[in-house]
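With one protein chain withheld, the remaining protein chains of the complex are depicted in position.
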Amino acid sequence: MTDSTKKSAILLIHCLDKPGLVVAITDFIHNNGGNILYLDQHVDSERGVFFMRIEWDLKKFAIQQDKIAEYFETLVASRYQMTAQLHFSDTKLRMALFVSKMSHCFYDLLARYESGELNVEIPVIISNHADLQHVAERLDIDFHCIPVTKNNKQQQEEKQKELLQQHHIDFIVLARYMQVLSDDFVKCYPQRIINIHHSFLPAFPGGRPYHSAYERGVKIIGATSHYVTAELDAGPIIEQDVVHVSHKDSVEDMVRIGRDLEKIVLARAVRHHVHHDLLVYENRTVVFE
Amino acid sequence: MTDSTKKSAILLIHCLDKPGLVVAITDFIHNNGGNILYLDQHVDSERGVFFMRIEWDLKKFAIQQDKIAEYFETLVASRYQMTAQLHFSDTKLRMALFVSKMSHCFYDLLARYESGELNVEIPVIISNHADLQHVAERLDIDFHCIPVTKNNKQQQEEKQKELLQQHHIDFIVLARYMQVLSDDFVKCYPQRIINIHHSFLPAFPGGRPYHSAYERGVKIIGATSHYVTAELDAGPIIEQDVVHVSHKDSVEDMVRIGRDLEKIVLARAVRHHVHHDLLVYENRTVVFE
Amino acid sequence: MTDSTKKSAILLIHCLDKPGLVVAITDFIHNNGGNILYLDQHVDSERGVFFMRIEWDLKKFAIQQDKIAEYFETLVASRYQMTAQLHFSDTKLRMALFVSKMSHCFYDLLARYESGELNVEIPVIISNHADLQHVAERLDIDFHCIPVTKNNKQQQEEKQKELLQQHHIDFIVLARYMQVLSDDFVKCYPQRIINIHHSFLPAFPGGRPYHSAYERGVKIIGATSHYVTAELDAGPIIEQDVVHVSHKDSVEDMVRIGRDLEKIVLARAVRHHVHHDLLVYENRTVVFE
Partner (left out) sequence: MTDSTKKSAILLIHCLDKPGLVVAITDFIHNNGGNILYLDQHVDSERGVFFMRIEWDLKKFAIQQDKIAEYFETLVASRYQMTAQLHFSDTKLRMALFVSKMSHCFYDLLARYESGELNVEIPVIISNHADLQHVAERLDIDFHCIPVTKNNKQQQEEKQKELLQQHHIDFIVLARYMQVLSDDFVKCYPQRIINIHHSFLPAFPGGRPYHSAYERGVKIIGATSHYVTAELDAGPIIEQDVVHVSHKDSVEDMVRIGRDLEKIVLARAVRHHVHHDLLVYENRTVVFE
């Protein structure tokens, strides 16, 4: 979608819909010498909310890169009560990987990282187990084993936060990290913690959803990737997909099939985040693709 | 799957797994001159239960058609505590259609019926509204408008049951019939009432699931067809499928997209029932395809 | 996507990409009192071509409806060498249905028409067989049986064209019409004839693709809907989808499964056309959804 050879700026904007928004934004870019590379705009008519992703080439842009945010805020955003995020295509986000013992998402993300597909830096991996330390070492990524129990959760999360700060982490990916993060922790990284979990049609509450799904003979299993919020597994959905199963699939088969789905869905969600393709409004993502 | 020009018998069998089951069944057919056209057998190793669908050509079969059930019961099923259903490929099932105002599944099933795709008789349509009477009349199908309210439910269901008996109905399809059937009614047609409803990943409880799904920005909507049991929408699943949606789809769009899915999923479920392709064990279907 | 209660104008635009396009278009609408309801813009960076779909509310728009095309052409399009189409949301397109003996797409489109889902007028149905005449009559749609052979093709196509003109037809849907239209006929309705056909992975040339696909044991069958061009089945693709099959599916099963897919894919393509959601550039559609 984005031409990676150009240096560009990306604005993600939302506000109440009113006449003149598109013109105000495009004029700001155009009048200052920016060439629009991408524009996707969408009005949610049920809520009356305007959403836009706009990207422009910075080569001949008259405003200095570190002044763009201030100028846009003063000249456009404040007049229309816009909420705007500004990103630059040449800034590599710094991602922390949280992992437990289940390794399928972990291996998949690292293979994408190593092959250059995933445009991020991964300076640190945090786990509550030491099992995957050797994999991190191979790739020269800092690995920290920080076991979390009910009693030490607060102090261990402090250690985690320190590490994240030291490494200037922009966002966190929970690659099947089997711990619930505290509300305090989550609040430090709003819309910047990505989780993956299995999903079913219909939902099966309780601790053994694959067993319940099997008991009712579901024909489809799914995976959902979302931003983590204080309410467990109820944050805005980034990406979902499903696969078909049959009565011949045992619980074990379903778990294996689910793993393959989880890794693809998580990788797509991470990609959307890294490319600044999405915007969160209330509890809902708007994904520009 | 089944060659429709041959006259064949179909057995659907389940019992606790033990050695010798396949041999006992195949010997019964083979020794009496039957040629096996189809055999699918499956052991659920988590429950230790054996499932089989077997179909054979009746042309040279030594046992008279109306005696097969008795002979099989005596010679095989009773010895192994099998639960068996016997069907014949040349018997057309008689199907009743229950409908309300929403017509998408209704039109779709009738078009399949009229074009000969659906191998059933549809002698009667029952609705709580008169809106679709003219469509039934065009096709010379008996149409009864039986409005159900909280107060008259019991007596109206009696009328419905009388009609079903008069028309020798084998099974009922709820083509978006917006009434909850009473437990008494459901018990008269065990595993013979097929329903269709939308499903989401994850599930959204409450009366306006499309709105809730929209609020959280789901990327996938689904439909589930199942046999009706006393517990609402918790019966054994026959068929499921999904479609992808995006943040650009309004609640109205999602409803429309869901309709297209519902009609396909319901038609597939009806087809499985009509072809005796499935078997219910506990709350789970085994679909032989 | 479009709020059906508002009266709006829709512009579909393409031209070589250059700075200032978005501003010029949005200024035209904004300065004349139009409120933008929908804007989707896309630059094909491989070809350097700009595409846009923009829709605005006409309530307070200063330019009279029948003058908008002229004003836009003079003030904007001609300056930037834009190719633009203008549509109005309150104009119902007039659609002709061409059909042969296979009725699945035909029934499906008519059910959508009758239930109000398909926002068109269908004044005329043309077939080379009389088989489905009774269905047309039920719905009071003019039905013409015009059998086409190698020898009479030219004169029969003349009859068809006369009928299409009499009925002021805007576009034609080939709902499994098994005749190849002549180049002359196709040229009269550029990007206004929609066809549906099955597709396979990989493709199987020759007259019996389902048989060839079966022979190689394909696991997926597909359907493609496209605009008809002079080159057979090579026109711009509007919509595609697939379903999974297995070795247990006979050629007959695959044909049946393919039919269900064809009707859904064709209906989606017709919907895109009717909603002015798509634009053709060279041999490629840009679908704004």
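Going in written order, the chains are labelled A, B and C, and every chain counts its residues from 1.
Quick note on the criterion: contacts are C-beta pairs under 8 Å (C-beta built on N, C-alpha and C of every residue); 3 or more make two chains touch, one makes a residue touch a chain.
Source: prediction; values computed, not measured.
Identify the residue among B:Cys15, B:Leu37, B:Met102 or B:Ile257 that touches the chain left out of the display.
Of the listed residues, the one touching the omitted chain is B:Leu37.
So which of C:Thr26, C:Ser127 or C:Ser199 would be touching the chain we can't see?
Of the listed residues, the one touching the omitted chain is C:Ser199.
Which listed residue, C:Ser45, C:Gln85, C:Ser115 or C:Gln156, touches the chain dropped from view?
The one listed residue touching the chain not shown is C:Ser45.
When the complex is taken as a whole, what residues of subunit A touch the one chain not shown?
Residues 1, 103-104, 107-108, 111, 114-115, 117, 138, 246, 248-250, 253, 256, 259-260, 264, 267, 289 of subunit A touch the chain that is not shown.
Given the full complex, what residues of subunit C touch the hidden partner chain?
42, 44-46, 51, 199-203, 214-220, 222, 224, 233-234, 236-237, 239-242, 246-248, 250-251, 282-287, 289
In the whole complex, what residues of subunit B lie against the chain that is missing from view?
Contact residues on subunit B toward the absent chain are 3, 19-23, 26-27, 30, 35-43, 45, 244.
The definition used in the following text is that only the chains that are shown with their structure count from here on.
In terms of CA centroid distance, which chain is the most far removed from subunit A?
B
Report, in degrees rounded to the nearest 5, the angle of the rotation taking subunit A onto subunit B when the C-alpha atoms are fitted.
To bring subunit A onto subunit B, one rotates by 180 degrees.
Based only on mean CA positions, could you tell me how far subunit A sits from subunit C in angstrom?
Each chain's C-alpha centroid was found; their separation is 37 Å.
Using Cα averages as centroids, what's the distance between subunit A and subunit B in whole Å?
Each chain's C-alpha centroid was found; their separation is 41 Å.
For subunit B, give me the residues that contact two or more of the other chains.
Expected reply: 246, 248, 250, 289.
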